[in-house]
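Please read the structure below before turning to the comments.
Apart from one protein chain that is not included, each protein chain of the complex appears where it belongs.
The letters A and B name the chains in turn, as written, and every chain counts its residues from 1.
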Amino acid sequence: MYVLLFLLWIALNGRITAEIVAFGVVIAAAVYWFMCRFLEYSLKSDIRFFKNFFRTLQYMFVLLVEIVKSSFAVIKIVFSKKLDIQPQIVFFEAPLKSDFLRTILANSITLTPGTITVDVDENRFCIHALDYTLAEGIEDSVFVHLLMKMEESYND
Amino acid sequence: MIKYILSAIFIVMGIVVLATAMVGNFRFGYVLNRMQVGATSDTLGAALIIIGLIIVSGFNATTVKLIVMVMFLWFANPVSSHFLARTEIITNENIMQECEVVRHDSI
Partner (left out) sequence: MINELYNGFLVLAMSIMALIAFAYLARAISGPKFSDRILAVNGIQTIIILIICILSILQGENYIVDIALIYAMLGFVTVIIVCKAYLRSHHKDRANDLNNLKGAVKND
C-alpha cells in the first residue's frame, strides 16, 4: 500500500526529480500512518492482500465479464419495442462475515448494470432489479462464491 | 495509424453506450428503472471512452492519471447511485405499486 501511495504521488506530479521523490517518501509515509491510525488499516491487510492476489485478479476479470454481459442485456431491453419489464425488489442473505467483503459485494452488485443495492443490514442484502431475469440466481452468483473463498483464507 | 482507428472504435462504442443511457432515461417511466439504465450504463461508457484515450496517449503520466480517474469513477458511482436508490425507496409512499417484492431470506 505504501508503494501504491508513492506511485500515485509520482503519477500525479507527472515527472521524476530528486525533490519530488524525497517529498513523496515523506508524504506517503504520513498518509500511511494516518490510515493505520484512523482508518483501521494495518500491515495485516497488506499481507492478506498478497495472499489473495490471484483471487483478486480473478475477481476483477469476472467482474468485467459480468459488467459487459449485463450491459448488453440492459441495452437490449432499452431498445426493445414494447418495454415489458417487471422491476423487482429482492431480499437475500449472503453468508459473509467481514464488513470489507460485504462492501465489495454490494459495490460490485451495483456496478453491474441492471441491479442496485438498496440496503445492507448485517448479512441481508436488499436489491432492486430492472427485470426479473437480471435478479435470477443472484443469491448464489459467482461473486458470492469467490468472496466466500477469500473469506476462508482470511481465517488462516 | 492502427492505434488511432482502434481508439476511434472504442470512443464510438462509449458514445453509443452513453446515448443508450440517455434514451433509456427518456423511455422509462419510473425513477428506479431510469437509474438502472442511466447511472450504471454511464460506468461502462466512461470506461470505454477512457480506454480509447489510453490507447492513443501511449504510456506516460496522462495514462496513469486516466487509470486513476476510471478507478475513482468505478468506486464512487455505485455509492452515489446506491444513495439515490435508498433515498427514493425511503421517501416514496407507494413503492409497492411500482415493483413487486421477492424474498429469499429466512426471516
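Basically, a contact is a pair of C-beta atoms (placed from the backbone, for glycine too) under 8 Å apart; a residue touches a chain by one contact, two chains touch by 3 or more.
Not measured: the values here are computed from a predicted model.
Contact between chain B and the unshown chain involves residues 1, 4, 7-8, 11-12, 14-15, 18-19, 21-22, 25-26, 31, 34-35, 38-39, 42, 45-46, 49-50, 53, 56-57, 61-62, 65-66, 68-69, 72-73, 76-77, 79-81, 83-84, 86-91, 95-96, 101-104, 107.
In the analysis below, only the chains that are shown with their structure count from here on.
Mean C-alpha positions place chain A and chain B at a centre distance of 15 Å.
Contact residues on chain A toward chain B in their complex (touch as defined above): 7-8, 11-15, 67-68, 71, 74-75, 78-79, 83, 85-93, 106-107, 110-119, 124, 128-130, 135, 139. Note for the complex: chain B touches chain A at residues 17, 20, 23-24, 27-28, 30, 32-33, 35-37, 39-41, 43-44, 61, 64-65, 68, 74-75, 77-79, 81-82, 85-86, 89, 95, 98-107.
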